[in-house]
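Below is a structure I'd like to ask you about.
A single protein chain has been removed from this complex, and every other one stays in its place.
Chains here go by letter, A and B, matching the order in which they are written, and residues are numbered from 1 within each.
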Amino acid sequence: MIEMAIHSLVIAGLIVSALMVFYFRDLLAATLAAGFFSFLISVEFYILQAPDVAISQAAIGAGLTTAIFIITIRATSRYEGGNP
Amino acid sequence: MKRELSVVIFVVLAAGLCAIPAFLTFGEPAESGMDQYFIGNGQAQAAANNIVTSVVFDYRGFDTLGESVILFAAVIGVGLMFRSMRGEEEHEDE
Partner (left out) sequence: MRMSKIVRTGANLLYPFILIFGLYVIMHGHLTPGGGFQGGAVVATGVALVIVAYSFEEVTSMIKKVGMKARESIGLLIFIGAGIGALAVGAPFFSNFLAHSGLLFGQSIPSGPNPGDLNTAGVIPIMNLAVGIEVWGGLAIIVLYMLSSIPKEGS
């Protein structure tokens, strides 16, 4: 019962964070939302009893991809369509 | 015309994706004999408690070599690409 509640909570969080990535105009906030999406996917892998995949998803998806996006934002502009 | 075609293709692909779980049971791969062999003999043969690691590094070690070489090639590609873009700056350290 409690597993089912956590499971549906994680999946609802996945959908909400994916929509947040789509709606944010501030690209740094959108990147952080994508990192949170990856973190929730890693929690989902852990619930499905795949801890190896959960560790690699948390490190690569939530850590390194976010770092690469932040470096890209640093080299370009922070807001969509140029600086306001 | 093009738009209708893309809608039709999307509907067919989505229906196929939704139909897959109806034919396959969750958690049952097609061939399970090899899994039982690894679970039964992995601890005695590779002397490791973590069966996943003994599969990755012992039974399928050659595939892991390919994975490492792919990572090496990716780093070489990134280095070549960004080195040519960097121009002539003073932090050419090698």
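What we mean here is this: a residue touches a chain if its C-beta (ideal position, glycine included) is under 8 Å from a C-beta of that chain, and two chains touch if they have at least 3 such contacts.
Everything quoted here is computed from the prediction, not taken from an experiment.
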Listed by label, the shown chains touching the absent chain are A, B
Logged for subunit A, residues touching the omitted partner chain are 51-52, 55-56, 59-60, 63-64, 67-68, 70-72, 74-78
Contacts from subunit B to the absent chain lie at residues 43-50, 52-54, 56-58, 61-62, 64-65, 67-69, 71-72, 74-75, 78-79, 82-83, 85-86, 89, 91, 93-94
